[in-house]
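Encoded as C-alpha cells, here's the structure I'll be asking about.
Note that one protein chain is taken out, while the other chains of the complex remain in position.
The block that comes next holds chain A.
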Amino acid sequence: MDIKKETIASLHEKLVNKDVTAQDLASQAIDKINADEKKINSFITVNDKATEDAKKIDEDGIKGPLSGIPIAIKDNIVTNGIKTTAASKILYNFMPVYSATVLEKLEAAGAIDIGKTNLDEFAMGSSTETSYFGTTHNAWDFDRVPGGSSGGSAAAVATGEVVAALGTDTGGSIRQPSAFNGIFGIKPTYGRVSRWGVIAFASSLDQVGVMSKRVEDSATVLSVIAGHDDHDSTSSEKEVPDYRANLNKDMHGVKIAVPKEFYHEGTHPEVLDAVNKALDQYRAMGATVDEVSLPTLKHAVEVYYILASSEASSNLQRYDGVRYGFRAKDVKNIKELFVNSRSEGFGDEVKRRIMLGTFALSAGAYDAYFKKAAQVRTIFINEMSNVLKDYDLIMGPATTTPAFKIGEKVDDPLAMYMNDILTIPANLAGLPAASVPAGLADGMPVGLQIIGKPFAEQDVFNAAYALQEENKFYEQIPTALKGED
C-alpha cells in the first residue's frame, strides 16, 4: 500500500472493512521506514513494540478515526518506555518514565506511535543539521535539507512512511519543514495544546502541532490532541471543535491581509510567483485580498532570538549530568561535573543559544536586551491584532526560499536565523498558523503561510483546505521518490 496516496479516513475505512489490520499498517510502516532510513534518516528511534500495540487495537476492535493509524512523534515529545533524545548527546540514553499529554491522548484514541523523528538538537535550528544523530534528507532532493526543526516528521510524511506526524513549533519548526517538503503543517494557538511532556525550548513560544499530506488529516489529529490539561496551566479551557467535520472550503467574503513586509527582500522570485498565484486563486474563490503593513516585522528576528535564547538558557539549566542523560567522566568535583557534562553533551548551536540567552539575561544586558525585546514583542503583538481586527487571515510566503542544500548555511548562524523571519511572527503573537503547499520553485515545494485569529484554527484549516482542493498538490510525487515501487 502506498501511504502517500492514503488519508486517515481512507485507512480507517480499510480497517473497518477488515481489508487491512492495524498490525499490517504498523508492520508495513516499519518496513518502509527501515528501507528508507539510509537515504532519508527521518527517525531516531523506531518503536519496536508498535506491531504489538497495533495487535491490541485489532483485538479490541477499530473505534474512532485514529484507531490503528500509525503516527510519528517528534523526538522532543516524551514517550514512556521509548527513548527520547531531543536529538542531543546529553539525552542520548534518556528513557522517559511517563508520556506527554499529547501522546496519552493519541494512544487513548487508538493511534500507534510508530517511532521518534529526527530534529535539530533541542529543536534549535532550521535544517535538522544540528541533530546529534545526523541530518535528515529532503524527500524531493536528498542533497537538500528537509528544513527544521521538525525535519524528520516532515520527511516521514512526504515519503509516505506515515500519514501524519506530530511536530513542535517555536519559531517556524512545523511550518518551514512542511513548506520545504510539500506537505501541510499547523502550529495551533499558544495554549491550544498541552506542553506537558514536551522538552522545553522556549516556554512562551513552544507549541505542539500536526503535519500531514492532507489538510483534513491534520484537522482530525489536532481535535484529538488539543484541549485543557491540568498539567499545563497555560493550556486553554476553550472547547475543542471537530475541525475535520467543520471543514468548509467556501472562501466567499473571507478577508485576507497580506503584509507588504512579508515580501522580504531576497525572496526567491518563483516563491513569490507561487504565493501570488495562490492569492489569485483565493480571489477567484470569492475572498478579498488587501495589502497591509506590519512595520515592526523587521525586528521580529531580533526579538525572537533574544527571547527564545533567554528562555532556552533557563530551561536547559536542568541538564547537568546528575539525574539523567549524559554524565562526563573523570571529574574532580560537582562543579566540574556540571560544566563538563554540559560542554561535552550539548552541540555547538545549543551552546550558542545558551550563551546568547545567558548574555541577554545577565546583569548589565538585561534591560537593553531581554526587557527591550519583550517590550518590542508587545508592540508587534498589537500590530498583528490590529490587522486581525479588520481581516480574517494573514497570508504570505512561509519561507523566503525553497529548501537549501545540506551544508550551505550550517556555518553561518545569522543566515540560518534569517530563515525564520516569516514564521516567527505567529509565535511571538501566539497565533495559529499553517503552511500549505502552493506550488514549486526550482522544482522544490513552496508553502503558503496562513495565520489566523487566536483559537481560529478552523479558519486556517478551511482556507488551507480550499487551496488544497484547488491545486491538488498532494497528487505530486516528490521528485527524489519517483521511480520507486
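By our rule, a contact is a pair of C-beta atoms (placed from the backbone, for glycine too) under 8 Å apart; a residue touches a chain by one contact, two chains touch by 3 or more; residues count from 1.
In this text, contacts and distances are computed from a predicted model.
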Chain excluded from display, named as in UniProt, from "Glycine cleavage system H protein", "Sugar ABC transporter permease", "histidine kinase" or "Aspartyl/glutamyl-tRNA(Asn/Gln) amidotransferase subunit C": "Aspartyl/glutamyl-tRNA(Asn/Gln) amidotransferase subunit C"
Touch with the omitted chain, as defined above, among A:H252, A:R323 or A:K389: A:R323
Residue among A:A22, A:I40, A:I183 or A:V303 that touches the chain left out of view: A:V303
Which of A:S293, A:S362 or A:N386 contacts the chain that the document leaves out: A:S362
For chain A, residues in touch with the removed chain: 93-95, 97-98, 190-191, 204-205, 230, 233-237, 296, 299, 301-303, 305-306, 313, 317, 320-327, 331-340, 342-343, 346, 351-352, 354-356, 358-360, 362, 368-369, 371-379, 381, 413-414, 417, 430
